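The block underneath contains the structure these notes are about, expressed in structure tokens.
Note that one protein chain is taken out, while the other chains of the complex remain in position.
Note that the chains are named A, B and C in the order they appear, and that numbering of residues resets to 1 at the start of each chain.
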């Protein structure tokens, strides 16, 4: 079977992963409307391609928070990579480094931050954080990440409580006994999300700031009001995200929310987006609408499920080729030429 | 089979109820467009969730006409509960009281008002009334309800004649011989809707007012004009309803009509809505658009069909949990924080 | 099998008519888009029903060009009724008279005008005319119709050439040898539509006017410009029609075109509509948008196919009951109370 586009990896993962793992990765909240809308919303955006530009020399590199990446696609934070591939996040880290892009390691990794770092020394990595009731545990994680050379701290804001994912409830999803949320082993038991702190507010950004010199990127913002608050509280970046449709169902598709956030932010901080990216042309659309970079979640897991780090590299390479081709066919030779003039929202 | 969401109860009821009963409960008028639109219209409303609010202490209680309920979901008036469960409305009354919410008992109950009252003393109940050609019969019902401690009188306005429900016509639907519309036994024969008075007008509100000190809630309003008339005629509440799509097909979905009614009423009376509620997030949407509380019809019957009062409690508990979670994920800790800023209508 | 709504008759006809006859009646031009749009367009119109009106005494009679009919639904001109029932148009005429409504007999009838008249003396009938290259033949038809007591002359304008109906081409459709277009037997051979005159223009209205004192109703108008021309050329009525989607595919649905025509006409002549009427509530929508009366085409043929004149009466009776009920549920007791306030176009 030729692996030609990301759907091929999805089909593979659905076929070969244990059902309970596939269901966990695929799950959306409630009716999965937002999970699916993330994808559908991209299809409502139309290109307005320009012809007869010199696209003989393509340059698709970009920078995020000052670090160069080979193209504007990073790995979004997702949990439990060992469910997809035995080596888990170590493979993810290696693939991201090989492709010269950014990997956001999740708090809910099945490898420790130390193992991840050791697997791919020098790779560009950010660390994704939940704030726990036990603030000391969170503080310790932040400081471990900083010490290990992670270059950004991503605060997830949309999980005061876990969303209702029906299939996980039906399956009674829990990690197999031989896997562990290793970063938190001492701190608390696996999968007890109830240890997350639902009382977190904007003021806790100041607390985080006091713990670390790392740039803080806030993840889960969907409105202009929260974008404005994020800027005012001094974050360095915003990831427009609805947690892959796994938290509040029937919020906006992320690509739609991106427009609102970019407009509010007015370039004061970098804005990224995740959710629904399935083709290189989706990346181009996100950039045209103001994202500095996108992050992929489920497709990265499909890549791992296919062949570990090698499979993830395949996924990234396909996206890279498709993105480069889309840019060229739209008439852009460099990322800096991509702008809002390239797209319009279909009225249908 | 795990009962995870309301559709599970629907599937159960469809499988285990006699076809004629299922068809009766499921029926919509004509092409069932409005019945289905009630649900689809909710899907066109998108949340605009806010992050980093303190949602550690959730309070989802509210008050309707001064009475506190544990969360803003009551039981809409539907007929013939014995078709779903042997104990009929007695089970409904018990479940509503156990969950500390409001139950609107239908004129077309298969238990008497006295039986319903005795089954769950002290429960918050309203009585739903049709005005009959024989006004004395209606007067007697109102006064029985008031004497039994019902705390509101719900006048249904959308049944001058019964809607055309094709399946009921095909099935020749009628109550089985061992069931009776007990409240009306002396007054007239079961299922003869033709005894309803199609000459009722707004002036009859004054007549009703003269019979009772109970607050009057008018049910079936779908336009700003009728909302204004209702307020002017001195009602205490309005239930925006299209009778579950069982009367005039191809009128508005109730959640769409709610917006118009709330705007017309301007807070002068409480506004409620029924029809199409299937998830806790639907409740949140209705509240964001100005409803004080919603009422569920068919889902309550599915609950009864599953396990009587216990099954209905399961349904209510699921809605309660989903509602609380939706509120938290949208960034609201109290019902009073829910407002129109939380939602927008999708243009698609 | 209970015949509950018009779709039941459609299913019956599809099952029992010879395929070639079913295909001929069902046919639309090209992709059948307009044929289907005629129906879908009704579904995009929403009622805004009013409550607590006195609808105890319903009066659904109306008048068209001064003649009273029992409800605002007549029989549109369609050809070849013997394909549906042995007695053909004689049965149609009897059913229309029994239901006290108007029957527009087609030039392409399989009974003569004389047979039609004799079958139901005193019935309200209009005669539908195509103008032929041989003007004498058309003149003779007009004068026969007038002499036989037909009370209106309906000029079809949308057939300069016959539309392309793919199934008829594939089937090689032609009348069976024992049927004849009897009105035209001397004049020309059956099914040679090429004898119709594609050079007809607005000036020919004056010619028609010179032949007869009958009111002239013009059928096939879809634009405000042509509506204005029709009024200026002195017609008495306009039937908004796209020939059931059998001529130019992808023109407007008739209920959509009705709005434009009614606005242009400003009450100077009566406006009717055909195409897509399948329920009593469709009739109510057409009236709310300004039609004085609607005409049904295919549903009348399904009724004939079911049980001849009796079947057609069944169809008309169902529409009548549904129309009366819709009116009552919308809050109208008389046709004169039906107005544009009752409906709105869905934005979806």
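Odds and ends about this structure:
The rule is short, and it goes like this: a residue touches a chain if its C-beta (ideal position, glycine included) is under 8 Å from a C-beta of that chain, and two chains touch if they have at least 3 such contacts.
Here the structure is a predicted model, which is why all the values come from computation and not from measurement.
For the chain that does not appear, the touching partners among the shown chains are A, C.
Between the chain not shown and the residues A:98, A:259 or A:329, the one that touches is A:329. Contact with the chain that does not appear here is found for just one residue of C:2, C:118, C:147 or C:169, C:169. Of the listed positions A:56, A:210 or A:336, the one in contact with the omitted chain in the full complex is A:56.
Within the set C:30, C:115, C:146 or C:310, the residue that contacts the chain not displayed is C:30. For subunit A, the residues in touch with the chain missing from this view are 2, 4-5, 43, 45-56, 279, 281, 321-322, 325-326, 328-330, 348. For subunit C, the residues touching the absent chain in the complete assembly are 30-31, 33, 44, 157-158, 160-161, 163-164, 166, 169-170, 197-202, 204, 220-223, 225-226, 229, 247-252.
As a convention for this text, only the chains that are shown with their structure count from here on.
In summary, the pair subunit B and subunit C forms a contact in which the copies contribute largely different residue numbers, shared numbers making up under half of all those used.
Relative orientation of subunit A with respect to subunit B corresponds to a rotation of 90°, obtained by superposing CA atoms and rounded to a multiple of 5.
Separating the centre of subunit A from that of subunit C, both taken as means of CA atoms, is a distance of 60 Å. Between subunit B and subunit C, the centres computed from C-alpha atoms are 42 Å apart.
Residue positions of subunit A touching 2 or more other chains: there are none.
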